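Contents: one structure, followed by commentary.
Of the protein chains in this complex, all but one are displayed in their positions.
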Amino acid sequence: MVELEIRTQSHSELRDITSQVRQAVSDQGVAEGVCHVFVPHTTAGLTLNENWDPDVRGDLVRALQAMVPDVHFRHGEGNSPAHLLAGLVGAGQTLLVRGGKLVLGRWQGVYLAEFDGPRMRRVLVKVIADPQ
Amino acid sequence: MVELEIRTQSHSELRDITSQVRQAVSDQGVAEGVCHVFVPHTTAGLTLNENWDPDVRGDLVRALQAMVPDVHFRHGEGNSPAHLLAGLVGAGQTLLVRGGKLVLGRWQGVYLAEFDGPRMRRVLVKVIADPQ
Partner (left out) sequence: MVELEIRTQSHSELRDITSQVRQAVSDQGVAEGVCHVFVPHTTAGLTLNENWDPDVRGDLVRALQAMVPDVHFRHGEGNSPAHLLAGLVGAGQTLLVRGGKLVLGRWQGVYLAEFDGPRMRRVLVKVIADPQ
């Protein structure tokens, strides 16, 4: 298992970690298998989305924040919206590995979704070879 | 790994792909294991939901579209709502395989969630036997 350390820069952002995940896969020398990516936090998540136009990331962050409903949040830390969005985006993703490489669509990137930053975050990457 | 090609018919729909995923599982002859289903797109996703009353699918599509907030989207292609909903629904799911068959609840079906169609979409299905 590889543990990435990612420093986020804003309160809320989608931070591209595709190259770090690709590197973790190639470091482990697995030809055919799967790659589990997991974020061990409750106010950040993991998501896949477009890797080309950075406006998409900005649009997604603003739209997610606008989706948080106007209810009275009781949690004293004041970051219930971050817990909500982290839960909706999800904490992890299983990716496929073929020919030693991550299988992603042409426009797919892997993003750490920060909703309560900036912070240092951890991302766990575990690559498992297919059984022989 | 099996690659399904699915032609969606509408701009937004939940398209039942349960039988194709079941077939991919039985084709691979794995008795006990897991089945990773992955959509390599950023304006479509994968979800599980009720397989009986087709009104549920319609309700879900209309509700998801109504959840898209009224923010100014900058992405020039105009499909930021599709990117948002694909991210919320998620790109994949790990299913369990027991006795050579997919383990699904009585009312669970597997759906390709299209948010920017109609298009030809790909769905990757990888079945992995438990290690001996």
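Should a chain be cited, it is by its letter among A and B, assigned in written order, with residues numbered from 1 in that chain.
Note that in this section a contact is a pair of C-beta atoms (placed from the backbone, for glycine too) under 8 Å apart; a residue touches a chain by one contact, two chains touch by 3 or more.
Because the structure is a prediction, the values reported are computed rather than measured.
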Exercise. Taking the entire complex into account, which one of A:6, A:63, A:84 or A:97 touches the absent chain?
Worked result: A:84
Seminar exercise, completed: The listed residue (A:15, A:41 or A:57) that touches the chain absent from the view is A:41
Exercise. Hey, which of B:2, B:34 or B:71 is the one touching the hidden chain?
Worked result: B:34
Problem set entry | Where the unshown chain meets chain A, residue by residue | 1, 36, 38-42, 67-71, 73-77, 80-81, 83-84, 86-88, 90-92, 94, 122, 124, 126, 128-132
For this session: Write the list of chain B residues that the hidden chain touches.
Result: 34, 47-50, 53, 55-56, 58-60, 62-64, 66-67, 88-90, 93-96, 98, 103-108, 130-131
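Rule of thumb we're sticking to: only the chains that are shown with their structure count from here on.
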Problem set entry | Inter-chain centre distance, chain A versus chain B - centres from mean C-alpha coordinates, in Å | 19
